[in-house]
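Below you will find the structure I want to go over with you.
Shown here: the complex without one of its protein chains, the others still in place.
Read from first to last, the chains carry the letters A and B; within each, the first residue is number 1.
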Amino acid sequence: MAQVLDKPVQVKAPVTPAERTARRRTLLQWIAVHSLGVAAALFFTLPFVFVFLTSLMSDTQALSRDLIPHTWEWGNYKKVFDTPGFLTWWKNTLIYAGLGTVLTVVSSIPVAYALAKFRFRGRNLSLMLVISMMMLPPQVIIIPMYLFWAKQLDLSGTLWPLIIPMAFGDAFSIFLLRQFLLTIPNEYIDAAKVDGCGDLRTLLKVVIPMAKPGIAAVGLFQFFYAWNDYFGPQIYASENPGAWTLSYGLESFKGAHHTDWNLTMAATVLVMAPVILVFFFAQKAFVEGVTLTGVKG
Amino acid sequence: MATITLASKRRRSALRTLAFMSPWLIGFAVFFAYPLISTVYFSFMHYDGFKPPTWSGTKNWTYVFEHYPYFWPALRNTLWLVLVMVTLRVVFGLGVGMLITKIKTGTGVFRTLFYLPYLAPPVAATMAFAFLLNPGTGPVSSILEKIGIPAPGWFNDPNWSKPALTLLALWGIGDLMVIFMAALLDVPQEQYEAAELDGASAWQRFRYVTLPNISPIVMFAVVTGVIQTMQYYTQPLIAGKVASGVIQGAGTQFEPGYPDKSTLTLPQLVYNLGFQRFDYGSACVVALVLFVLSMVFTAFLMRRRGGLNLAGD
Partner (left out) sequence: MPGMSRKAAIALAASASIALLATACTGQSSSGASDDASKDTTINFWHAWSAASETKAVNALVAGFEKAHPDIHVNVVANMTDDKINQALRTGGDKAPDVISSFTTNNVGKFCSSGALVDLNPFFKKDGIDPETTFPKAMNEYTQFDGDRCTAPLLGDAYGLYYNKTAFAKAGIKNPPRTWSEFETDAKKLTIAKGDSYSQLGFMPDYHGWETTTEHYFAQFSPTYFDKAGRSSLATDPAFQAGFTLQKKLVDELGGFKKLETYRATLGDEWGAKHPFHTGQVAMQLDGEWRLGMALAAKPKFDIGVAPLPVPDDQAGQYGKGYITGTITGIAATSHKQNAAWEFVKYITTNTDAVVNFSNAIHNVPSTLAALKSPNLTYDPRFKTFLDIAANPNSTTSPASINGGVYLATIQNFGYDYENGKVGDLKAGLKKTAAQIDTDIAQAK
């Protein structure tokens, strides 16, 4: 007797019409939302798919309106790799992006720290100037800068005019880092001071380890800015094919290959792929960085 | 015993600030202030890169504003892009952001897929779209025709080139999507629940709960979108070059804005005047116009604070 009465009996209430409508509405909503999602996903991914498919077509088929390749010409990729200069473009882009990122991060951190944690007259003015620099189109100052690098220093035909300025801080990186550093509680910094740390040691031993996510985000942004940069290499590196980057080389590739759309699309895939691959490995840092840019009024 | 005076403390603090800020201070002077002053200077000079510059007064200014056939079309295009492209990007970004927050199954996959196009390098993305939208050989035209819709000329038709560029911009909506997503998720759930209890419809909930909460972000997206439009260079240039098919024919060089000046933007004019016509002075005039426009909107952004959190602490 006790056993029967131990377990409370679950009496299932009958499903009311109201509940049934609510459930159906939720189901319909689910279907609607996910259909939209699939449609949007198609919009975002189909271009990649078509580009990839076209890159595998034969020369003549690429000019037709076919969507699916008849023969899968993987050799197109080899042809692109064998294009004189292609590997050079890769090397140059890696140097520009890699070296540039390191220089930017190293030079931007102290500035961002000062703007976030120091109190000084002119701090707000500096911050406003940083933001102004962020918003400045590069074309505004390109003429005197080009004349400076090309005529004064004879550095045209190289990527140095793009890399060297990155050793002096990048406005966008400074701003992002500053926003991030603001979120580090002052108690940690004060504690370090009490322990006798000077400003530099505080920065190196206490702040930077805590700021790793922000630094990673800034580094990634700068890396991709340099990777994707077209205008900079167009102005400074165009006269020396040995200094071309992937973006500029891709445009030149199209020019040299007129209507070989299959080869051009293969080259396009090879230019897009590394970025996407890196993204998959660094997703968190990306999203973190993007949110740093726009939030919290 | 050394006494630490207030004055020496202040001096140390100043030196410390100077030390930490020095990379940027040098960068600001050499890579921002100096070139800006130079640009103003050159705008009054006649210089072609070979013979030494000579003073030309307001000649370049008159030329750009009254005789340069690309200047006003570029401004009109910029206006179009600001009104249409920025608006559509913000609306679409918000829409996709909302969609993502409502998708419960496989959110991560959807979010990644929606974000991917933003990562494509601009040259590559533009070339991809130029191929996809090519009226003769592109898949989009063939699909549209199979459905029975006449395919527009896209990058080859002056009336469709900017819409095609907008399509490209919407494809790369990832950055706005993430920002809006974060903002939407920040809206306090209680406000929604309270609204529902009051019997508010979905639209009313959006209007009276969502919008007010995310309006700083919307404002931020709009203003930064406008500022980005000022810098719009690579995509229209590459689209025009690829679509026009002007490669190395005998005779003339590529003139920007194909087709029919419809894709001209101010940054392209700086390139055309400075690096194709080698009229450095007039290029600096356009550069200054670009500067003023950018700073006007930047100032607007800073005054409205659009989520920039200047004070900080």
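The rule we apply is simple: a contact is a pair of C-beta atoms (placed from the backbone, for glycine too) under 8 Å apart; a residue touches a chain by one contact, two chains touch by 3 or more.
What you see is a predicted model, and the numbers here were worked out from it, not measured in a lab.
> Among B:11, B:76 or B:207, which one touches the chain that has been omitted from the display?
Going through B:11, B:76 or B:207 one by one, B:11 is the residue touching the chain not shown.
> Touch as defined at the start, partner being the missing chain; which of A:16, A:71 or A:152 qualifies?
Reading the full complex, the residue touching the unseen chain is A:152.
> Across the whole complex, list the residues on subunit A that are touched by the chain not included here.
Answer for subunit A: residues 59-60, 63, 120-122, 125, 144, 147-148, 150-152, 154, 156-157, 238-241, 252, 255-256, 258-259 touch the chain left out.
> Pick out the residues on subunit B that sit against the missing chain.
Touch set of subunit B with respect to the missing chain: 10-11, 13-14, 17-18, 21, 25-26, 28-30, 33-34, 37-38, 41, 47-53, 59-60, 63, 67, 69, 135-137, 153, 156-157, 245, 247-253, 255, 259-261, 275-279, 282.
Operating definition for what follows: only the chains that are shown with their structure count from here on.
> Using the average of all C-alpha atoms in each chain as its centre, how far is it in Å between subunit A and subunit B?
Result: the chain centres lie 15 Å from each other.
> Please output the residues of subunit B touching subunit A within their complex, sorted ascending.
Against subunit A, subunit B makes touches at 13-14, 16-17, 19-21, 23-24, 26-28, 30-32, 34-36, 38-39, 42, 96, 99-100, 102-105, 110, 112-117, 119-125, 127-129, 131-132, 137-139, 141-142, 171, 175, 178-179, 182-183, 186, 216-217, 220-221, 224, 227, 230-231, 233-234, 238, 241-242, 247-248, 266-267, 270-271, 274-275, 280, 283-284, 287-288, 290-291, 294-295, 297-298, 301-302, 305-310, 312-313.
> Going by the contact rule set out above, which residues of subunit A touch subunit B in the complex?
30, 33-34, 36-37, 40-41, 43-45, 47-48, 50-51, 54, 62-65, 67, 107-108, 110-111, 113-116, 118, 120, 124, 126-133, 135-148, 165, 167-169, 171, 174, 178-179, 182, 186, 199, 224, 227-228, 230-231, 234-235, 246-248, 250-251, 254-255, 258, 261, 264-265, 268, 271-272, 275-276, 279, 283, 287, 290-291, 293-297
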